[in-house]
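Of the protein chains in this complex, all but one are displayed in their positions.
For clarity, chains are labelled A, B and C in written order, and residue numbers in each chain start from 1.
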Amino acid sequence: MHEQMESVEALWADFATPIRSAEDYINSLRGRPMNVFFMGERVPEPVDHPVIRPSVNAMAETYRLATEQPDLATVHSGISDRRINRFLHVPVNPGELVAKHEMQRELGRRTGTCFQRCVGLDAIGSCHSVTFDIDGKHGGQYHKRFLAFLERAQAANVVIGGAMTDPKGDRSKPPHQQRDPDLFLHVVRRDRNGIYVSGAKMHQTGAVNSHWLIFMPTMRLTEADRDWAVVGAVRVDAPGLTYIVGRQTNDTRIVDGGAMDAGNAQFAGQESLIVFDEVFVPHDHVFMDGEWAYASSLVERFTTYHRSSYVCKTGLGDVLIGAAASAAEHNGVEGASHIKDKLVEMTHLNETIYSSCMAGAHQSKPAPSGAYINDEMLSNVAKHNVTRFPYEIARLAQDIAGGLVVTMPSEKDLQNNEIGPLIRKFLQGRDGVEVVDRMRILRLIENMTIGRNAVGYLTESLHGAGSPQAQRIQIARSMKLEENKARARALAGIDSSRKPSR
Amino acid sequence: MHEQMESVEALWADFATPIRSAEDYINSLRGRPMNVFFMGERVPEPVDHPVIRPSVNAMAETYRLATEQPDLATVHSGISDRRINRFLHVPVNPGELVAKHEMQRELGRRTGTCFQRCVGLDAIGSCHSVTFDIDGKHGGQYHKRFLAFLERAQAANVVIGGAMTDPKGDRSKPPHQQRDPDLFLHVVRRDRNGIYVSGAKMHQTGAVNSHWLIFMPTMRLTEADRDWAVVGAVRVDAPGLTYIVGRQTNDTRIVDGGAMDAGNAQFAGQESLIVFDEVFVPHDHVFMDGEWAYASSLVERFTTYHRSSYVCKTGLGDVLIGAAASAAEHNGVEGASHIKDKLVEMTHLNETIYSSCMAGAHQSKPAPSGAYINDEMLSNVAKHNVTRFPYEIARLAQDIAGGLVVTMPSEKDLQNNEIGPLIRKFLQGRDGVEVVDRMRILRLIENMTIGRNAVGYLTESLHGAGSPQAQRIQIARSMKLEENKARARALAGIDSSRKPSR
Amino acid sequence: MHEQMESVEALWADFATPIRSAEDYINSLRGRPMNVFFMGERVPEPVDHPVIRPSVNAMAETYRLATEQPDLATVHSGISDRRINRFLHVPVNPGELVAKHEMQRELGRRTGTCFQRCVGLDAIGSCHSVTFDIDGKHGGQYHKRFLAFLERAQAANVVIGGAMTDPKGDRSKPPHQQRDPDLFLHVVRRDRNGIYVSGAKMHQTGAVNSHWLIFMPTMRLTEADRDWAVVGAVRVDAPGLTYIVGRQTNDTRIVDGGAMDAGNAQFAGQESLIVFDEVFVPHDHVFMDGEWAYASSLVERFTTYHRSSYVCKTGLGDVLIGAAASAAEHNGVEGASHIKDKLVEMTHLNETIYSSCMAGAHQSKPAPSGAYINDEMLSNVAKHNVTRFPYEIARLAQDIAGGLVVTMPSEKDLQNNEIGPLIRKFLQGRDGVEVVDRMRILRLIENMTIGRNAVGYLTESLHGAGSPQAQRIQIARSMKLEENKARARALAGIDSSRKPSR
Partner (left out) sequence: MHEQMESVEALWADFATPIRSAEDYINSLRGRPMNVFFMGERVPEPVDHPVIRPSVNAMAETYRLATEQPDLATVHSGISDRRINRFLHVPVNPGELVAKHEMQRELGRRTGTCFQRCVGLDAIGSCHSVTFDIDGKHGGQYHKRFLAFLERAQAANVVIGGAMTDPKGDRSKPPHQQRDPDLFLHVVRRDRNGIYVSGAKMHQTGAVNSHWLIFMPTMRLTEADRDWAVVGAVRVDAPGLTYIVGRQTNDTRIVDGGAMDAGNAQFAGQESLIVFDEVFVPHDHVFMDGEWAYASSLVERFTTYHRSSYVCKTGLGDVLIGAAASAAEHNGVEGASHIKDKLVEMTHLNETIYSSCMAGAHQSKPAPSGAYINDEMLSNVAKHNVTRFPYEIARLAQDIAGGLVVTMPSEKDLQNNEIGPLIRKFLQGRDGVEVVDRMRILRLIENMTIGRNAVGYLTESLHGAGSPQAQRIQIARSMKLEENKARARALAGIDSSRKPSR
């Protein structure tokens, strides 16, 4: 059993110097005493692990963008009264949600993958309003604590990760009826300094690349689940935390094949299983403890924010459209009507996703705390389109690319004296196109449609922020069926005083 | 040859008393000396024609909404400095475009059909900015004239129709090369009072129910087409105008079957072929005459406005979703999972359309004249979704409705003493549902999916404001392929200084 | 209460002279003492009713084809040892099912609508094997009776209709629990001569144009539903039968608009509600009475046959593809790549339907009676495609046709001296195309996509032979999930001896 008494000040001591650049950020990750595993081995320094590094690079772009395009990626915070990275900001008007989405699309364009910082961002927004609501009802200190936490984070410019998805075990049972109580994260002990939590969080995006984690319940709870109704913030290197980084398609290509074979050598996403073993959380970092009735609104607000954050995939879509257009050009078929038509279709689907996300931001409404939250119906509609259209965009990209996208020799073949020249001879496309450029573009298309970043572009688009069925349930709840039935009855000439009995 | 010398004041004399209500509007249509034909016969008073009347009623709702929900359907105009019907307003900020779209959806919900007033509305917006641009270049009076015209219209609260689509003849040839010059509307004569135009405009929405018409060119023109580059406003009862109202599916049901068989007895759309035979336009009502270079931007701005106006179809979608939900309830299957799933899918598609339209309004940009115009890419994307999703929504509505939607006896059968009781006996659904209500809802679904208002909900969704291919061409023009290719090349690791030769 | 003692011989006396031609057939319908209603009025002679006549013509084509293409539409019957119309034949090998489907497609091409004779054909096939099975178990005379009935029908060359769909009332209850027992057809009395049945059958295709009807239960029954487990054959003019012909979209166009406005003036479908009021069936025409356990296999075999019969819609698809291609030609755009691409897509979808139907015929299997029945999985898959693809084909046809398809003036306008010339002037397409031909093709497209025959091409494709969900249930039953799971477990390297507990 861990004995934990560290003061909040001590916990923040390492972050006294604010992170000012992408390079600062990368350095800030080094030397932390973390339990990180990948493919059965402990990773001594994740930043330097060749498979993990591209995910660090992608996260680092959230800092680089803030220095390169401060209008887009920074914003003034009323909480700390300073200009901060937008990833640490609670939006207080629709325009800030709109700007957030533009920033996310731009980062998608820059990285061609998941840059991992949105879960924490959307956790911040949700906790802001839910802590406010709890205190409004119960008169506690959660909101004040949360604002203090957030102000420190803004000052330090750290990465906050969010952790929501529990393992769930037998899905037909609530937390308190599971055979193993740890299948949902819960409080195992409380003392005068704080609380101790155990459990795990699945497929956590960018956790290893974060500085702090906010953990939250994953679903509606009942009174008997009181100990599972817990929200708090911990350092990612807190004692008791273990990270098992998941395997991704083609993750080791960067090691065994080289930069070209990787397709996008610089950037990738990251997801891990985080195990909590009696992890201490000081009271000042506890934002919910037992208020089970608020679990559902926390989940709903988080998913409403987060489903619209999938606007980032339109940035990936931009890259893939560009890659397909380049491949067509390399093959000399960019003028064929069916090629042009497929590029239009890809764009149409991509912009349809964009429009659903943006409409929900423009039509956001304030919670009592003042935080603006995307329109719930539109956010669910947006995410639901994300579960469909990227798959079709990817299929069209492969269509334009041609079969070579999956049968191409390795970069190492190209470097071989005997066969390298043969590849250069036979893969030559139209005049003026370098064979190596043609190969690179095809590798990028492979990367995004059936390679490492297809994890983020496709499967994560399906399941992140809730699987398709979760959106359908939410859409069903937001439907105004009774209003619509009344309209229909009126136009059909039915006396509105009569209704079918129930 | 007509001799025309009426002053502008004389032309407006009939509109001295502003229209203040739906009833005023209907009365204002009576007694006009118009050449209207339907099914081979001259229609002496269109307002009283049973097939045309439902279209008058639908237009009248644009007045009723203004009295019932003035916040939604009226707005302050800076041009006439008074509160006016929103259908006569040039939007000067994004919020006004957003409000316009909410109004359009609400009218779709109220009428379940095309209420016909958007073409004129979008013509106003486009002419505002294009006349400004022409004068800015050529120093003319078009914009001033247009503002004066619009101020009169706002004061009188009249319906302005818009007329754009020419017959086109041989589509491979520009206007001046057509065998018959009238296949595109053109100036045939000019005198000191004004100009005389001949030609025709096809499938003109609500023309017979309007007070004034603005005619505009239908496509990009060249210098040789100078006489076809003409924009002007005429009274719909101007000498030389003939209207041939088109047939619609089930248009005569209201006559031969009665209200129930019509499905939606109160409301319908209207489209007609308008023939111009040397129609006089006084100079003050001429807004373009020969400035061929501006035809394309007029068309582009009009279609950008108008493609987003198809947000109205989401109001029809609301009605159809409500009708399908009612039908399911009547059959006692509203709890079946596949039924609920289909209602969710219908809603998802409907809200996807809504989101594309709204996003383009929120992200509108001002033209030099100050008029705000929807985002071009998003407006085209929105309309392109409109060419697809209503068909699937309609299919799902028929799926839920059951086969009875197309095999049901007539209202007259129900009234027959011999078979009426048999129908009541055998069409009884679940307890508490009146057979006649069940039939009415099914007739409404028939009306919107394979009946009179399917014209508006489906085929007009396909072709109105430009056929699908027109949107694809516009999306192709708005695509940022070069930017996207550059992004892809960068992520693929290609030296950005090298490019394929062209 | 009717007293019925007519002998079977007497019932067949009117059919002593075989029908030899389409003309014979039409004459055979005249002068029958039937209770037929349409739009609230008794129809004295359905053959001469202008709205009903096109459906008679469509049925007559099944006779015409037999004389014009005997190889396709006739076949040797082992039952009566003569060459008969294929619509009266029980298929005894896969080739005969294949030929049946080719005949159905050809009739779809000839008529552009539902020719109505397939329900009876598929009823024959199902009754053949089910009566055989019942007698095999219970030792009765049903199969012998059925063969005798069929031999007479083959000799007389009559139209046999099939009637299956009961009104069903409260769908959550079986027949014997309905408040009104007539909501499912049932035996109300038995005497030494035969049985008496009451109830109704909904949306019965071509019933008024038939000579005999075979009625069958509509779903799985239990012992308590014994009186509802009844199959028999009656003359369509039997005392106690009443027909209420359903309204179809644009059904009265042929009357109020003329041949051109009708789109397809010659051919249409027909569906009616048939009410049975103590209709007498002599024992020799009773093919099931109380054997409730066989109701489900009768329904399953019938739907398996009938779902594949929807191959006829590919014939309609051929017509619509041809109409769209003609419309493109009239507009002078037949060479545009997007037009060609849409025609290819329409063809691809149409042939996909065809292939599913044909595969199920080629892979048919014999029932114990020797009758061949389509492959159950493939027949359901085929019909399920029919519930989707015609809607998309229709949408594409409207896309190619242009908006004129729903805004076009009437034929009567064309005949008007004043406006006829205007229409001819402005609707002229490319050189060499007659305006009237252009209009006719557009009216045909209207007819098939949003007009009278859209009932058959679209809504009937959705609901005929069972709604989409019915096919999904059947596909679920035919899925080999356990085999597939075993394959997956083997390839995944799971020890096949372990299985999840249930």
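Points worth noting:
One rule holds for everything that comes next: contacts are C-beta pairs under 8 Å (C-beta built on N, C-alpha and C of every residue); 3 or more make two chains touch, one makes a residue touch a chain.
A quick note: this is a predicted structure, and the numbers were derived from the prediction, not measured.
Counting contacts over the entire complex, the absent chain touches A, B, C. Which of A:82, A:137 or A:338 touches the hidden chain is settled by the complete complex: it is A:338. Touching the chain that is not shown, out of C:74, C:104, C:326 or C:461: C:326 (per the contact rule at the top). Note that of C:32, C:109 or C:220, the residue touching the chain absent from this view is C:109. Where chain B meets the missing chain, the touching residues are 337-338, 341. What chain A contributes to its contact with the hidden chain is residues 37-42, 165, 167, 169-172, 179-180, 182-183, 200, 202-203, 242, 244-250, 252-253, 256-257, 261, 271-273, 275, 331-333, 336, 338, 387-388, 391-392, 395, 398-399, 402-416, 418-419, 422-423, 425-431, 446, 450-451, 454-455, 458-460, 462-464, 467-469, 472. Within the entire complex, the positions of chain C that touch the omitted partner chain are 98, 109-112, 259-260, 263-267, 318-323, 325-326, 329-330, 340-341, 343-344, 347-348, 351-352, 354-356, 358-360, 362-363, 377-378, 381-382, 384-385, 430-434, 437, 440-441, 443-444, 472, 475-476, 479-481, 483-489, 491-494, 498, 500-501.
In the analysis below, only the chains that are shown with their structure count from here on.
Between chain B and chain C, the centres computed from C-alpha atoms are 39 Å apart. Chain A and chain C have Cα centroids separated by 53 Å. Shared interface positions of chain B, i.e. residues touching 2 or more other chains, are given as 430-431, 472.
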